[in-house]
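Structure in structure tokens, see below.
A protein chain is absent from this complex, but the other protein chains hold their places.
The chains carry the letters A and B, assigned in the order they are written, with residues numbered from 1 in each.
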Amino acid sequence: MDRIPILKMGNFLLVTIQVDMYDRLALNLENDLVTMIRRVEAKGVLIDISAVSIVDSFMGRILGNIASMSKILDAETVVVGMQPAVAITLVELGLPLTGVHTALDVEKGMILLKNKLNLIEEDDDEDKDPDDSTE
Amino acid sequence: MNNALADLLLKNQKEILEQWMKNQLSNNTLREDLMSNENLRRQSQELLDLFLKAVKKGNYDDLNTREYEGIIEMLQGISISRAQQGYSPKETAIFVFSLKEALINTIVKADGDSKEAVNSILIINNLLDQLGIITFETFIRGRESVILRQTQEINEISTPVIRVWEGILALPIIGTLDSARTQIVMENLLQEIVNTGSSIAILDISGVPAVDSLVAQHLIKTVSATRLMGAECIISGIRAEIAQTIVHLGIDLSNIQTKASLASALKLAFAMLQLEVKKGERKIIK
Partner (left out) sequence: MIALNREIIEIAKELDVVFFRQRLKEHAVKIGMSVLNQTKLITASSELVRNMLKYAGGGQICIEVINEKMQIGIKVTFEDKGPGIPDIHKAMQDGFSTGKSLGLGLPGAKRLVNEFDIKSEIGKGTIVTIVRWKNGL
């Protein structure tokens, strides 16, 4: 126990947090995610927190850490589905999570991730095959 | 011993009611526009019944007993409804205090000079004062609930969230933006973002009279919260003098998309959603 499952979907890792978070669980998630990104060479991480009702400074810091660490490992992180009350509370707390990408729901988060990766690929492939990304 | 007093009052019930009604009707604070005389009489009759029932057992000072539950409940009900109907505190107080006059008159008429009567008058005086205080307290509570409701209504009315396009919300803010307003603006906006799945929100501040560092801070908070949800926020309707004060106060809005008018904000929103607005070809109708 004490683990949140991480799903692999192609180049992406998908995490849905469905339980009450506590510090140990958040730390384990950070650890597992970073290890997994490295192992499967993931390009994107999507964290769904739509079922999370409390994000305090510790949990916020973990989300920020995950984003920064995955960035170093060349993966983009998107946090999706934050509850309005949680967003307002985080801002009042003084933690606007500026480095983290966000999206309204999983679907929009996936589009955002794909866009980010496509853009990067387009840049790389521009000289060779400009039509590649439209396939 | 004081049961004699209760008996006396009970015996003269009709007379007391008449006297009380007379007192109320002759008072220039009578609000015939708010309540008909028949209704007033019915209310008075009912209250007097409850009052006589309460004093029957000879308890004249402890209002926290079962005997008084009925009358207190009724008094509270009357006070609250009067507060909501727009009666003044004076008009509400007269209702209870004119009963005192009627009761004391009855005692005086029966046996005005005896020591017993003086005692009875004191007791009645005390009791009616206590009932009067209850009326006051409830009346004020009634008023406060009216104020509270109005505040909530004003807050809700003053922060409408409009869906201007699929995926684009607009929120015109009119009036001063204090922390209480900001809270409601944020709540409404974020909830609407969830409900409609919109990814762009335009905050129009044309109707905000002045922007100081506190207001700016509230705006920045709203933008930050919107971003946390995964939507983008554009601030529009910035007047020239507001732009000046923002710079003079050294407020940093460089992280926020700002536009002079709602129209240009909408244009930017369309661009962000990769939408194009084109003039259609004129169709010839034959």
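Keep in mind that, in the parts below, a contact is a pair of C-beta atoms (placed from the backbone, for glycine too) under 8 Å apart; a residue touches a chain by one contact, two chains touch by 3 or more.
These figures come from a predicted structure and were not determined experimentally.
Engineer: Thinking of the whole complex, not just what is shown, which of B:E73, B:D129 or B:E144 touches the missing chain?
Structural biologist: Only one listed residue reaches the unshown chain, and that is B:E144.
Engineer: Tell me which residue among A:V45, A:V86 or A:L104 touches the hidden chain in the full complex.
Structural biologist: From the options A:V45, A:V86 or A:L104, the contact with the absent chain belongs to A:V86.
Engineer: Of the residues B:L122, B:A180 or B:L249, which one touches the chain left out of the display?
Structural biologist: Looking across B:L122, B:A180 or B:L249, the contact with the absent chain belongs to B:A180.
Engineer: In the full complex, which bits of chain A touch the chain not displayed? Write them out.
Structural biologist: 20, 22-24, 53-58, 60-61, 83-86, 88-89, 92-95
Everything below uses one rule, namely that only the chains that are shown with their structure count from here on.
Engineer: Can you check the complex and tell me which residues of chain B touch chain A?
Structural biologist: Chain B residues touching chain A: 183, 186-187, 190-191, 193-194, 197, 199, 221, 224-231.
Engineer: Can you tell me which positions in chain A touch chain B when the two form their complex?
Structural biologist: Going by the criterion above, the answer is residues 79-82, 84, 86-88, 90-92, 96-97, 102-105, 108-109.
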